[in-house]
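A single protein chain has been removed from this complex, and every other one stays in its place.
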Amino acid sequence: MHKKLKLGMVGGGRGAFIGGVHRIASRIDGEWELVAGALSSDPERAALSAADLGIEADRSYGSYAEMATAEAARADGIDAVAIVTPNHMHAGPAIAFLEAGINVICDKPLAHTLEDAQKIADAVAKSGKQFILTHNYTGYPLMRQAREMVQSGALGTLRLVAVEYIQDWLTEPADPDNKQAAWRTDPKRSGAGGCVGDIGTHAFNLASYVTGLEVDTMSADLTAFVAGRAVDDNVECRFRYKGGAKGTLWASQVAVGNENGLSLRIYGDKAGLEWHQENPNVMSFTPFGEPKQILTRGGAQKIGSAQALRVPPGHPEGYLEGFATIYKEAADLIRSGGASGHAPGIEDGLTGMRFIKACIDSSAQDGAWVTLQAS
Amino acid sequence: MHKKLKLGMVGGGRGAFIGGVHRIASRIDGEWELVAGALSSDPERAALSAADLGIEADRSYGSYAEMATAEAARADGIDAVAIVTPNHMHAGPAIAFLEAGINVICDKPLAHTLEDAQKIADAVAKSGKQFILTHNYTGYPLMRQAREMVQSGALGTLRLVAVEYIQDWLTEPADPDNKQAAWRTDPKRSGAGGCVGDIGTHAFNLASYVTGLEVDTMSADLTAFVAGRAVDDNVECRFRYKGGAKGTLWASQVAVGNENGLSLRIYGDKAGLEWHQENPNVMSFTPFGEPKQILTRGGAQKIGSAQALRVPPGHPEGYLEGFATIYKEAADLIRSGGASGHAPGIEDGLTGMRFIKACIDSSAQDGAWVTLQAS
Amino acid sequence: MHKKLKLGMVGGGRGAFIGGVHRIASRIDGEWELVAGALSSDPERAALSAADLGIEADRSYGSYAEMATAEAARADGIDAVAIVTPNHMHAGPAIAFLEAGINVICDKPLAHTLEDAQKIADAVAKSGKQFILTHNYTGYPLMRQAREMVQSGALGTLRLVAVEYIQDWLTEPADPDNKQAAWRTDPKRSGAGGCVGDIGTHAFNLASYVTGLEVDTMSADLTAFVAGRAVDDNVECRFRYKGGAKGTLWASQVAVGNENGLSLRIYGDKAGLEWHQENPNVMSFTPFGEPKQILTRGGAQKIGSAQALRVPPGHPEGYLEGFATIYKEAADLIRSGGASGHAPGIEDGLTGMRFIKACIDSSAQDGAWVTLQAS
Partner (left out) sequence: MHKKLKLGMVGGGRGAFIGGVHRIASRIDGEWELVAGALSSDPERAALSAADLGIEADRSYGSYAEMATAEAARADGIDAVAIVTPNHMHAGPAIAFLEAGINVICDKPLAHTLEDAQKIADAVAKSGKQFILTHNYTGYPLMRQAREMVQSGALGTLRLVAVEYIQDWLTEPADPDNKQAAWRTDPKRSGAGGCVGDIGTHAFNLASYVTGLEVDTMSADLTAFVAGRAVDDNVECRFRYKGGAKGTLWASQVAVGNENGLSLRIYGDKAGLEWHQENPNVMSFTPFGEPKQILTRGGAQKIGSAQALRVPPGHPEGYLEGFATIYKEAADLIRSGGASGHAPGIEDGLTGMRFIKACIDSSAQDGAWVTLQAS
């Protein structure tokens, strides 16, 4: 008899964006039910939001601390908590739930500062619990296939990686009434990185996930194009990877005409591939000297192991299904106590924080080559 | 306090395809929980499938008849049943649940024959319950927007409609071990129409939904290209619509290189638009004498009312989200007793069955012009 | 020592469209020089146009009849004449030059009526000269490759052909000041077919050229959507080919948002291919059960013989180069007296005229199935 896992949520009350995404993602594969929450720091909003979501009143908490204590004490307490607050409020609840022995699913980037990130990592290590970071773009089936193709040698020795994540929604100064824009451009809440933390980390993580390459040194140039903006809205990076490959990363929130333009191109000495998130069910693959092939999610290609498909090729899956795959993996990890399954985790989170710091440090030194230091 | 509606399912046991789609679609917006089922005519498979899905053993039934009776008698009985069996097994359960006073969500086409379809329609009328037919492609946000654009006059007077639904999976004789292919090419189970019933009805429904046009007369040419196939695998239709517009429909299951190529093009005397299901988050719109515009789901366009968005533009939604919208609408209709909300229903189902019959009749007369008769 | 062939032109004076295209096409490969013309029925315009083009005054003629006589009498007379007048003025000059022993390159469709067309054909037969009809779309390198692929069996037995040629420039009533629109919508000059003659013949010819299929019977539905238009502006055809394949043709001049949307899709029992004229350097090819391949002009594909390339893959060739290939072939045919080379010719022209007549006849009989009769 299949039993759903019980999920709690910190943040994600009325008016929030990413909380709703986590909830849909948790539902798609039928592995989770949402039963508890500290959905807002405003008690009234918290209660109303809980009622909207069918959370019983006695499991709608006024604070994450209270929630961690109470849920840990219940026989039917939550199996995991999803933390969907702004970046500066990740560390508090993450550590509290880990110390209470509860698994954590956390939105990215890991934290507000590298110091906070390290504290979370210490708490994970001490707790022995699962920690999943929702780098959801790695959940796209074709990104899984691309990773397998790289690992299998289908591209040969990698030479070049070009990852982009370009948007336009911050082309003009942020409207103070737009909650999403407001906290993302406020270094007190988002951390010292703006665009680099919000979407640069996604791009960096995706390229690392698919290629398996590790940065030797990197150079970055951060810009705030909008007058008065306290954080960067455009990021250019160059990477020199261990082993000789090179790469670039471009993240922008002022590239007019781009909604959510995450793309990845990888070139080896035997083949190249290209993928664009906005039409995620296709990927082009060209072995050198042969015609370009259009690979589709679950399609006819013989390269890469078959993915477990929710729907057949030609029935497009999207952002929410990719995100759901992370929740499915979280369930697998938690049910098996870490014995089976894999998902983006604490190490990805630390690397992402080091990437943000390296970008800021390099850019402050006019693009000097820096490493991703441990702290 | 938000309470989920309770869903039962007939069909959809292990190895089925569309049942799983219905289940995911029902979960996405958090409106439904699956609590009962008659998932297979094979009792062991039914029980195992129910356990897989977390259905309590006492609500896993051996037959739909038993289930209809038992659920109608429970205080906490199901609010609706989803019927996901092959076409020839729609009428039995649909009528049984309607007679038991239970709302029905039914996969398309409505039935195996027009006679069966009419019996279902009679049962709907008599029951006063909601009946939703999952013509899921109408659930794509851009198809909603296209319909509003047509209604608003943005295209002017419509002249031409071209709808296609081309696939290639039946290019070769059906593998008897492929359950999906086997029943769809067996007229005893699929009805007299093969391709025309399976996907032609989707194409016809979508074009009708978006344009609002009604067929005056039509001509059809059905072909079975694969030797020995008992039903059509390719359909060509011409439509003369009331009011002077004309249209064509092409459905095929032998068009090699097409996975699920549903597309819609509409031309009026003021503008044209074009949409392809495999990349459903974009639609092109060209006012005569102006540049083509690329409209995106939830994007910057000023035409068409805003859709309630699950995720922002650039975060692609897909097939499952469009399907989920039908389940959301079903919930709205059922909660309001039909007072608010709208979804594809019994009339769409009857029209679809008349369309199948008209295709077969016209084709048998070498493409003679026929009407969509009432019976 | 390579010597250019000498070209004359009938029609194509100032303000004309297709004459300029022929001139550029004749120049691209360096095989032709324009030395004589009867460029306009208006003597002043004829003289000015000739001067614009560097034609000596004594070879700018007042009529095609005068020109045929005079050029035939010169030792350095033209090798061929290009006829680029409206359709109703093809037969006169074509026959005059053929009778004078001069090769003819003629714009399509062949003539204004099938009777005129037959007279041209008789003159060709009697003259023993070369007659080239500029069905230029067959000149695209990928259409050459597609034809070879079909012939080689790469697609298997053909089942389905879908050819479209959709435009929008006649969406509104023709501006009387627009010469191109005016004669094309006047049956006295264009012939009884409007859209069907102007672009339908191109689509029909291209599909025939690439597939090699011959029509057994066909059914057509012609419409004039614009009020008061004397000829059709939209054409739908169904074809039953000899051997069992089927096809459709859609030509329209009122499909808003389409500039020059000629496309061809062909499906056999082994593979399918798809090509769009507006981006003519790519073609997709999908062997059943394998990934779609993107073939490029001169690209890496191993199927189809290498084309003589003017520029490498990735350096797009366009409409003018395809047209130039017809002029190159005309030169080859003329230099060899027909012994080597091939190009669209008198048979293609007659077939096109029969196609127009069949469309009009079938449409007048509500879409009855008709043959392409010999006269």
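Just so it is clear, A, B and C label the chains in written order, and each chain counts residues from 1 on its own.
Operating definition for what follows: contacts are C-beta pairs under 8 Å (C-beta built on N, C-alpha and C of every residue); 3 or more make two chains touch, one makes a residue touch a chain.
All of these numbers come straight from a predicted model, not from anything done at the bench.
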Ask   = If the full complex is used, which shown chains touch the chain that is missing here?
value = A, B, C
Note = Cross-chain touch to the chain not pictured, restricted to C:Glu71, C:Asp269 or C:Glu321, is C:Glu321
Request  = Write down which of A:Lys179, A:Lys270 or A:Arg335 is the residue touching the left-out chain.
outcome  = A:Lys270
Remark   = subunit A residues touching the chain left out here are 159-160, 162, 168, 171-172, 219, 221, 223, 225, 234, 236, 238, 246, 248, 250, 252, 254-258, 265, 267-274, 284-288, 292, 366-367, 369
Residues belonging to subunit C that touch the chain removed from view = 1-4, 17, 20-21, 23-24, 27-30, 51-54, 167, 258-261, 277-281, 296, 299, 310-321
Inquiry  = Residue by residue, what part of subunit B touches the chain that was omitted?
reply    = 284-285, 289-296, 299-301
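The definition used in the following text is that only the chains that are shown with their structure count from here on.
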Ask   = In angstrom, rounded to a whole number, how far apart do the mean CA points of subunit A and subunit C lie?
value = 55
Task = Return the distance between the CA-based centres of subunit A and subunit B, expressed in whole Å.
result = 35
Note = Multi-chain touching residues of subunit B, meaning two or more other chains, are 258
